[in-house]
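All protein chains of the complex are present and in place, except for one that has been dropped.
Labels A, B and C are assigned to the chains in the order they are written; within every chain, residues are numbered from 1.
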Amino acid sequence: MPKVSTMSLTDEEIRYLRDAIAREPNSVELSMVSAEWSEHCSYKSSKPYLKIFSTEGRYVLVGPGYDAGVLDIGDGMLLTVHIESHNHPSAVEPYGGAATGIGGVIRDILSMGSRPIALLNALRFGDIRHDNHARWLFKNVVRGIADYGNCIGVPTVAGEVEFDDSFTNYCLVDVACIGIARRDRLVMLKGDADDLIVVAGNRTGRDGIHGASFASRAFEGEEEDRSAVQIPDPFMGKLLIDATMECVEKGCVKAIKDLGGGGLACCLSETADRLGKGMLVMLDALHVRESMSAEEMMISESQERMLYIVEPSRLEEFKAIMDKYEIPYSVLGRLTDDGYLSIYHDGKQVARIKASIVANAPIARRNAVKPPYIEEIAANSRKPEMPEYEDVAEIILELLADPSIASKEWVYRQYDHEVGLRTVVKPGYADASVLRIGLRHDRDDEDADGKYRYIAVKVDGNSKHCYIDPYNGSMGCFSEACRNVACVGAEPIAMVDHLQFGSPEDEHVFWTFIESVRGLADYGRYMKIPCVGGKVSFYNETRQGAIKPTPLVCVVGLVGDGSMVMKGHAGDGDMLMIIGLTKDEMGGSEYYEYIHSTLSADVPKVDLEYDKHARDAVLALVRSGLLTSVHDCSKGGLAVAIAEMCIASGIGARVELSNVPHTCTRLDDLLFSESHSRFLVSLRRDYLDAVNRVLADYPVHKAVIGAFNSDSDSLLLEYKGSSISISMDSMLDAYSSIARLMGHGG
Amino acid sequence: MPIRIGIVVFPGSNCDRDIYHILKNIMRVDAEFIWHKRDDLNAYYDAMIIPGGFAYADRLRAGVIAAFSPVMQVVKRLARDGMPVLGICNGFQILVESGLLPGAFMRNDSLTFICRWTRLRLDVDGSRTPFTLLLDKGSIINIPVANQEGKYYVDEDTLREMERNEQIVFRYEDNPNGSLYDIGGVCNEEGNVLGMMPHPERACEIILAPQHMSNSILHGYGDGIMIFRSLISYLYAKGEHHEPYR
Amino acid sequence: MPVYKVNVLIENKPYISDPEGDTILKDLVLKGGYHQVRSIRVAKMLKVEVEAKSVEEAREMVRRMCDELRLYNPMLSICKVE
Partner (left out) sequence: MPVYKVNVLIENKPYISDPEGDTILKDLVLKGGYHQVRSIRVAKMLKVEVEAKSVEEAREMVRRMCDELRLYNPMLSICKVE
């Protein structure tokens, strides 16, 4: 059994702690503080930089700093959003790690008194084509998410998957959750002296001890990491959802908080600090699985546990609900006015320390220096040899089979994406998923039956772009997520981000972190899309070094009304139009990296004003009902986006490439550039004039570049007199490469 | 008396609220949740639905633990008295484990959970069960499955007997999970108990159907609505004279 | 009363296919180069600790429990109490 230690505290932090409490901390206090002051729980490196996000907006009720951001979308309905990762645990035990990640983000949503209604996931692995271990991780991570999400009845509605060698022997497993609350029932932290502190859920055991500090250092994959193996229990997760919602319904809890990283230590200190209260805690009352020391109880990260603050007069009601679901619980103690966490065990006081000290780690100053590799890439950027036009077909097929681009159907088929009767646009049918809310139980107003609202959600990231140019790459991820929700007819109203990097103690890594935050913040401020929450995950390193910087952006959008939800396919004879400008920006493109293994500095840049115009133009078109389908043009570039439209619609097309508005000097740049702010739309011929009238208001490039044709079973690309043809069958075959690689799920 | 349908809820059921939404907001009939610990019903019900989900997280085997719960002893009695009982997905598995329906379930051939729309064919006369009354034999409905242990199995002898008795109600046109003889739904000998793997409640509202299936003649509704409409028609046809089940 | 450990092994009847075993064989074992392996079948074991007067009583009780509470499905599986 691992010994509780202070391994994650620096000498400086120990000195700071001594000064703060004016004495030597005892061992229980030390382990509480070291759990809470871990990077994972305290944000000690990132906090000052996160302040630059703009966090206010028309829909924001609660911004960052709580367990989930809260959006008020009217009619008495609130949305909650949160994102989490479970990278280290998934790298050790992919099934359990991914599953417990879902459990964790669900409990954050529950903590606001909101009901989880949808999950998203963003996954990253090494090369599944050649690496058995990467395949093993991928298979089990997906199975873990599926088993947990399916079992608790929360649909997994959208996501993304990327493969890159920087994730070899590792993986990034991010999950976001959307919740819904009734405005009159939102649970914000409240509590008064003598209110009771109750822990409910699974028995506490020695599992996951040091999980938070495990996630706060580089990943070794060693024996000692064993202690971080966490066992998912979706059954208890589901019972906690039902019981918590019943408590919220009845109004018998004043505060709810999940027990996550850092266990009781973090949960108690953060809750007490937030409430401005103290806590008197009797550890002997805690329901445990095995006999444990006070230190172990304080920092165990046993899964599926929740903390509730209950007024004494409501305790019986609360107990009746827990008993109904046969959920074990223990009344640990009560709130006090003195601001101290006073912890008792075995009749003795084992810790007495101010909650505000534990909950507020000293900020760690980190150096930031631009990493030399970025200059090196710039110095060595060279264009690959231009392929012959006949070879372009083969390259397009190769790109379609690139696991980062290929269909993710193998993944989302394993997820119940429909439970809840909300998933209007399902994974694989459009760039973002659309959810229906406003079912009778979602509202304050019981009579407003049938008046539904629709929201769109999508999460995006791009480690290849962010590695070479973290500022522009991050901005691009944000732009892409916004484009994706616009494609289904939604206006972005908020985002949550997840910033994943190597060690913040590495000045080069830290520079990329700061750049990335700047990119996201600049985009959000310009677009007036507030950040309502997020998460930072550092120390994503293996023996090979740090992962590529991987910020993720999860955007929530609001669809005008149900009839405006876009879930169409291109039909026979429809015209294909492109909106936006294709530029010679090849850095980090799949074409360069996957086909040519070439790094190049010129990562696509977002022109903020143009980006806004392009997105608004598409939104206006979708909302005027003039389009049959829309697809955003990103990974793999124009060629891949056109091919994907043919595949999705099951019909061929003929395209004249020279009609595409561009500033490229080479055909391969034109085909495969990942320039932002571009959309492909399909429309009926007779609507062309109307479409042009709508577009006249927006200063963006646009051109009809081809037409769909159900008689043809191929995609025909014409360019200055030459033409290539790619059969539908070969495209479909290439696009289903993941299913082929992964075989059966066993 | 208004029609009232009971929805049996186990720890881990997760389509209970979905069924409730369809009954209450779409079909406009009374619906009530019945918690698994109940061993007597103090109200009358016209029919029972056992919804999908993961009762007891499908531990040991899908449906087996739920089959031993008190409420299932009540459901068994009511089913014997002729009450219409519909088990969907996990509900089907529970009906099989409690012996109300023949057969057994195994893990899908893919070994994974599968969530997708399928085409389901009615293989008996619509009048065979209260839930199919309004459908013609041979008609095909678009409806999604979402299951992990959805592969239906039954031994040869029982199968032949079921065929003779017209108990094989639904067959997949595009078998998603490896079910024996493409079986997607079966009823008991009397026809009042139906189990089906696909989820009709997910196919009631056309906005929830994938785009290529939304050209339904049902004007705003999806094919799944026919299951619920059939039940309601059946209950109305029995009229006010029928003795409610207690 | 003493506590005995009784193992219950639940496996598919021989004529019922075992896609999990087949997949492990085909996708992992043979692809991984272990061509000497002829077949793999997967079974489930329940390790039960039970109070009883004797081993025999423990086994007998567990056997009864398996049948009565359907710890295995007699249509698909056989169940051995060890």
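Annotations
Methods note: a residue touches a chain if its C-beta (ideal position, glycine included) is under 8 Å from a C-beta of that chain, and two chains touch if they have at least 3 such contacts.
In this text, all values refer to a predicted model and were calculated from it rather than measured experimentally.
Of B:3, B:41 or B:64, it is B:64 that touches the chain left out of the display. Residue in contact with the omitted chain (choice from A:236, A:253 or A:281): A:236.
Although one chain is not shown, part of subunit A still touches it, namely residues 1, 92-93, 95-96, 136, 202, 205-207, 225-226, 229, 231-233, 235-236, 289-290, 326.
One chain of the complex is left out; on subunit B, the residues touching it are 11, 56-57, 59-60, 64-65, 68. In the full complex, subunit C makes contact with the omitted chain through residues 1, 3, 9, 11, 21, 24, 28-29, 32, 34, 36-52, 61, 65, 68-69, 71.
The rule is simple: only the chains that are shown with their structure count from here on.
Comparing chain pairs A-B and B-C, the larger number of C-beta contacts belongs to A-B. Between the Cα centres of subunit B and subunit C there is a gap of 31 Å. Residue positions of subunit A touching 2 or more other chains: 744, 746.
Taken residue by residue, subunit B touches two or more other chains at 111, whereas all remaining positions touch fewer.
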